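Worksheet: one structure, shown below.
Just one protein chain is left out here, and the rest sit where they should.
Here is chain A:
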Amino acid sequence: MQWRDNQRGLKQFSQLSLLSSWDCSHIPPCPAFFVCFVFLVEMRFCHVAQAGLKFLSSSNPPISASQNARITGTHYTMTNGGSINSSTHLLDLLDEPIPGVGTYDDFHTIDWVREKCKDRERHRRINSKKKESAWEMTKSLYDAWSGWLVVTLTGLASGALAGLIDIAADWMTDLKEGICLSALWYNHEQCCWGSNETTFEERDKCPQWKTWAELIIGQAEGPGSYIMNYIMYIFWALSFAFLAVSLVKVFAPYACGSGIPEIKTILSGFIIRGYLGKWTLMIKTITLVLAVASGLSLGKEGPLVHVACCCGNIFSYLFPKYSTNEAKKREVLSAASAAGVSVAFGAPIGGVLFSLEEVSYYFPLKTLWRSFFAALVAAFVLRSINPFGNSRLVLFYVEYHTPWYLFELFPFILLGVFGGLWGAFFIRANIAWCRRRKSTKFGKYPVLEVIIVAAITAVIAFPNPYTRLNTSELIKELFTDCGPLESSSLCDYRNDMNASKIVDDIPDRPAGIGVYSAIWQLCLALIFKIIMTVFTFGIKVPSGLFIPSMAIGAIAGRIVGIAVEQLAYYHHDWFIFKEWCEVGADCITPGLYAMVGAAACLGGVTRMTVSLVVIVFELTGGLEYIVPLMAAVMTSKWVGDAFGREGIYEAHIRLNGYPFLDAKEEFTHTTLAADVMRPRRNDPPLAVLTQDNMTVDDIENMINETSYNGFPVIMSKESQRLVGFALRRDLTIAIESARKKQEGIVGSSRVCFAQHTPSLPAESPRPLKLRSILDMSPFTVTDHTPMEIVVDIFRKLGLRQCLVTHNGRLLGIITKKDILRHMAQTANQDPASIMFN
């Protein structure tokens, strides 16, 4: 190989280098310096340097053909942590970049600092070459725009998939009742689209739509048909649920659950391979439709976020900028989750805020703009598919224009208190149930569990007309105020005005019998939903939490609204009502109370603040109602926080033991770094590597005997002065590939982490240079640093480990797992529940 002959010349040149791999703190700020450097290199070592630079730029490296196939260019120099420093690159030419170095194991945390350095260097390299030729210019433009391309594709795919899910779920839900004979693919509403029935009560009946009772036994009314409909309803619900859970179990177990806790952990830097893959995407889409259609008490918003993130992940693999860099990929995932919420609720801005507040860990400003763009593209695609035939994105888009009065703040705050209480109860109950599922034998039968839950839900839900409805339709009915055209029993008020005086605002009227019976049914529905949702969230089918919580809140809100309305009617001479409500005028809108209740319950369980308010007012178009919404959401958050600081997603993260360092929690204890670092007093001493004293056998033994993820490299055992940090995975890969590819590397070869190999006797085997995999700039703190600062550093920089020094000498190491365990200990939780690194 030609460059090996120039080794002496390169060595002399290397002393001029200021840079070392990954040492981003020393990278010269001025790109001109780099250009001069390159020029010098080109001048002195023209053919070698050109070989080197061409090798860096991935066109045609002058190396043997067998290596051509592996080196596809920027990938491997980046995965080697390659800096733009030419001297280390020229040295690297001597040992080729090792494929696999710089990637991560499953269930490990990424190194944010390293990924960001890699990306900045890649960007610098592309920028520096862009003036060379038109092709380079095009490549740099493509690189700059690839972010927008990924985000656009993600938005398109999310919108399309959301449309598919909506249409299919609607159809399958109605399949439980009956079938449209003229066109099998229409649901009830679409089947009766062109009906010529003119009376309002008959609007849902049309000759083409047949219930199962009509088809099977030929009767449409009567107890026989009721029982037949009941049986068919249960049959369809059970078969959908069974299909869903079998598909999840056989093809993609990661498709179960909501997905948001795991996505939060992934976005904070954790790797879960396969969680955002193709099979998970396909299975999640199909089983979400089945799960929603089976009538279980779950929603599809959380799973839609997972679906959108899968799309984002898949598309990011098409662009090298994102496929090789885990930190950049997470920017795309943040934008994708905004798109997911945007199609779930028809709320693009709410989606961006949701991504910012709930899901993302780091949210740079560039991600804000891209998230907004993704959310808009997704919403636009969904609107053009027009799944509901009314150009609205969500089924329960209602427009109100009735005003609210100051005294109504009191019931709104009451609803907020209810929402907070319910949220706290739900989180405790659900976590207890999930923990029981994990720890006992009951969790070994997931299919049976799903079938039992679906059976109970179907059996109890059918008799009550409010629970038989699709939950989204129930919410819409509760949100809609009673106008002159409503004929549901909820609007069965006694009209004692003349028919000719009907105007838009129906004045407050006393409730008829229908309203009282509706309230009873709604109370039963409320209790049923509260209990069933505790058992349903967390079963092994895709399940979301937003719609059930909103339904519970809407039911509670509507009941309170009707109560206040009747109070205002019967006691209109009370002081508070006399001030604002005139007799015979429209005063209270119970639909608004339903909306506020829904927001309060959702806020109580997820502890969202701004994003929730924005989502709800984008849902309803009611900008006048921001103040009641904010009052209710704030109250529910305060009440919920009084019982426990975690929302449902953080609670599930803790239950699963993921290493998630919550940015919202504060660490206020006065411990020092020396109290948390390892090794503790009784532990074996710190496992370190020395700079040039260890052999390949020594290192392999150390890797096999211990299970640490990385080893600090020190100058010598006497001085204990820190050189750098080497990761276990990188060491393993480097040593394996050296044994295979380089000649003369045996068990007793010296491993050299320094720049200059030590002088060895003549007959000793060839030394192995592993400087390229060494991280030369590990973060260190002194042993007297307060833990508050250490936790802050870990949060803000996204570190995995931090070395502790004392008087300049290496003393110990603190890893993210140690910090999480320490935080759990100081909060009196079980520190052994943190399972992953």
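Here, a contact is a pair of C-beta atoms (placed from the backbone, for glycine too) under 8 Å apart; a residue touches a chain by one contact, two chains touch by 3 or more; residues count from 1.
Here is the rule we go by: contacts and distances are computed from a predicted model.
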| Among "Glutathione S-transferase", "CASP-like protein", "TMEM9 domain family member B" or "SLX1 homolog B, structure-specific endonuclease subunit", the UniProt name of the subunit that does not appear here | "TMEM9 domain family member B"
| note | Contact with the hidden chain, among A:Ser246, A:Ser489 or A:Thr780, goes to A:Ser246
| task | Consider the whole complex, including the chain that is not shown, and state which of A:Trp135, A:Trp193 or A:Trp520 touches that chain. | result | A:Trp193
| note | Of A:Ile286, A:Val377, A:Ile431 or A:Ile451, the residue touching the omitted chain is A:Ile286
| query | Which one, A:Ala144, A:Ala160 or A:Leu760, makes contact with the chain that was left out? | reply | A:Ala160
| field | Residue, one of A:Trp135, A:Trp148, A:Trp185 or A:Phe235, that touches the chain absent here | value | A:Trp185
| said: Take the complete complex as the reference. Which residues in chain A touch the chain that isn't displayed? | reply: 99-100, 103, 105, 156-157, 160, 163-164, 167-168, 171, 183, 185-186, 190, 193-200, 203, 243, 246-247, 249-254, 256, 273-274, 278-279, 282-283, 286, 289-290, 314, 381, 384-386, 389-390, 438, 443-444, 446, 484-485, 487, 499-500, 502, 540, 729, 732-733
